[in-house]
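Note that one protein chain of the assembly has been removed; the remaining protein chains are unaltered in position.
The chains carry the letters A, B and C, assigned in the order they are written, with residues numbered from 1 in each.
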Amino acid sequence: MLIRLGYDLQFEIGQTVPIVTLLSVHPSRRHDLQGPDRVIAEPAVPATEYTDSFGNICTRLLAPPGTIRLTNSTVIQDSGLLDPASPGAREVPVEELPTETLRFLMASRFCEVDLLSPVAVELFGALPRGWSRVAAICEWVHSKVTFSYPHARPTRTALDVFTERIGVCRDFQHLAITLCRCLNIPARYATGYLGDIGVPLSDTAMDFSAWFEVFLEDRWWTFDARHNRARIGRVLIATGLDATDVAITTSFGNARLSHFEVVTDEIG
Amino acid sequence: MLIRLGYDLQFEIGQTVPIVTLLSVHPSRRHDLQGPDRVIAEPAVPATEYTDSFGNICTRLLAPPGTIRLTNSTVIQDSGLLDPASPGAREVPVEELPTETLRFLMASRFCEVDLLSPVAVELFGALPRGWSRVAAICEWVHSKVTFSYPHARPTRTALDVFTERIGVCRDFQHLAITLCRCLNIPARYATGYLGDIGVPLSDTAMDFSAWFEVFLEDRWWTFDARHNRARIGRVLIATGLDATDVAITTSFGNARLSHFEVVTDEIG
Amino acid sequence: MLIRLGYDLQFEIGQTVPIVTLLSVHPSRRHDLQGPDRVIAEPAVPATEYTDSFGNICTRLLAPPGTIRLTNSTVIQDSGLLDPASPGAREVPVEELPTETLRFLMASRFCEVDLLSPVAVELFGALPRGWSRVAAICEWVHSKVTFSYPHARPTRTALDVFTERIGVCRDFQHLAITLCRCLNIPARYATGYLGDIGVPLSDTAMDFSAWFEVFLEDRWWTFDARHNRARIGRVLIATGLDATDVAITTSFGNARLSHFEVVTDEIG
Partner (left out) sequence: MLIRLGYDLQFEIGQTVPIVTLLSVHPSRRHDLQGPDRVIAEPAVPATEYTDSFGNICTRLLAPPGTIRLTNSTVIQDSGLLDPASPGAREVPVEELPTETLRFLMASRFCEVDLLSPVAVELFGALPRGWSRVAAICEWVHSKVTFSYPHARPTRTALDVFTERIGVCRDFQHLAITLCRCLNIPARYATGYLGDIGVPLSDTAMDFSAWFEVFLEDRWWTFDARHNRARIGRVLIATGLDATDVAITTSFGNARLSHFEVVTDEIG
């Protein structure tokens, strides 16, 4: 399956602002790209790519006063298959976890592992370990939290989601990630493209999406507490501890988003 | 100057517990070591060293039921000089910061950059940029927060320190780090040995200490909002986003600390 | 001046729900009413009036399944004058405060006096005491917090307002009230009618409004950190510690607000 990917972001800049973007397809999917995947800036300011500590491709640029537009359009090859599942995948005891997964057991800005551990143990501590326990966490979060765009809030943490029971994509994933980590299951936040492929068309504008990954058996697996179902055509951009690490754009100064468009269409 | 370094930690373990320790002198100081610096475990369980994403040396081991003791004693060469200072060091504009420093501008578990930014700007936004601004932050935190061991709390965040105005080492640094990041100054948490060298002997038991590092001009500099003065003989163990990343020991299960002793003595 | 007051609230009720309303003009203004001021319920369920511990008139009723409509329309005589001001009014030392004002020095759900005291002292502790200090608090809150309906959130506390710097009417007042109490100035939350009298017509739908009252010299005075200017035609409904105490309606079960209309028009 071929999927067209793209975006058109525009910002109004008062004073020159450094911006870091996470808009490139993740290196693990680079071989699937059918064309270049580079942030095009108008005006054509110099942009530098670098790889962050998680292995994501970031682009830095310095936005001058006025309007700056960041666009791209490319095509990626996709298996067209649902997210891989392996219901028999086991949880790995901490002492056997690969060292690079250990950081994904820790608390982070939006994931208060220390504060939610008693709750996690009470709700899920007695369940059989493995894939089904992570699935139970997703099911719980999905059924308890109400999705609401107007209730988006950039400072909402997992504990806030647990008490308020409302939120957007990222909030669902933050709570699920935190509950996993509380049980010593490595979990990391993921962002990327997720189009309406194989599901009814959504009536809201296309956006980037958030999901999360869990380390079971011997690899990372995709989970999604927001949709709570396997999906076709996720294209990973970045992973990190939580939304802090993988914001699509981080502006170090005032940058007003004036236009936002994302394309994720199956084209053949 | 030679400094004897060492520790004797004992834990009571009920059920087998994986433990990760950050007890090795930081690689940047390894060339100063006069002897081996390796965690000695009794009983002699297998221990594996690895380097985390910050460049710290971690040791993993699996503690069996019973008492486990982690000890070490080594000697390090030290300049005997006060923490380097460079009052003329300038703040580096974000667009010129080395990419590896950018992660230290972000919010983390104990450093709510998003929540304290208005406060940081009100208090320090109008000050001249550079070393003196960081010094002003340290001075402010040092004068506003009261040190109190009995008020230690593992879940206290920078915002909590800001409102409660009480805490231990780590709390002072968390607030200062957060205020720096709010102003786009990279700041990272540091732990290590800090003996009473060149200062009156403290009447409390020797402990590991926390301070923080700030990126100015072209390198990281040591700051310490707890003591708010240059010190002699800091021996760095680890740096990270905040205390989450550099806990001396992280136990993935129940491990009761029954003995704790740290040695940091000038020996010649 | 005569002001027409009224409201038309409709709720969709699934299962029978007890509701408490605070919709009657405050007893202190009852003598100005030109007609009856009683909640009219359709269907005509029994409603009981009582006076709460703050002296407000509450109405209790039991809403049956279906739609319930609460309406009223009445007329009140008003001086047509701006909120009384007395720039020379002094702060009353705690030991001279009337005992009934002491409860308005305490922390409450949305006013964390304990957490914001250091900030209040730093910002306003050195100012001359009296009316001008309260005015300075209003001015500060008004200038630092951005008004935004979409960012309304029922759980936002004064500390949240202080960190997020965004909110609606009640948020402005909660922060100002808390800062006053931190300085031992009795402050209470107020709700009522506030039409666009003497000011440009607002382009948003008429709503009930929140302001606050401060005890200075020998009486309570009206302040408003949201508008930060004296206004004409405030008609007080209720006062309390914070928004918790004076919600227009409190439903003990599910009641979906389906229609909301408030009238506050000068009619002669």
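Just so we're on the same page, contacts are C-beta pairs under 8 Å (C-beta built on N, C-alpha and C of every residue); 3 or more make two chains touch, one makes a residue touch a chain.
All values derive from a computational prediction rather than experimental measurement.
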item	value
Touching the absent chain when the full complex is considered, from A:139, A:164, A:196 or A:265	A:164
Option touching the unshown chain, where B:30, B:153, B:219 or B:256 are the choices	B:153
From C:38, C:60 or C:165, residue that would touch the chain that is not displayed	C:60
Residue touching the undisplayed chain, where the options are C:12, C:32 or C:52	C:52
Selected residue (touches chain absent from view) among A:19, A:94, A:116 or A:237	A:116
Residues of subunit B in contact with the chain not shown	150-151, 153, 155, 163-164
Residue numbers in subunit A that touch the chain omitted from display	112, 115-116, 118-119, 144, 159, 163-165
Residue ranges of subunit C at the interface with the undisplayed chain	18, 20, 48, 50, 52-53, 58, 60, 62, 93-95, 99-100, 102-103, 105-109, 111-112, 114-115, 154-155, 184, 244-245, 252
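Just so we're on the same page, only the chains that are shown with their structure count from here on.
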item	value
Core chain by centroid distance, with centroids computed from Cα atoms only	A
Distance between chain centroids, defined by C-alpha means - subunit A, subunit C (Å)	41
Cα-centroid distance, subunit B relative to subunit C, in whole angstrom	47
Subunit A and subunit B: spacing of chain centres that average the CA atoms, whole Å	30
Shared-contact residues (touching 2 or more other chains) in subunit C	163-164
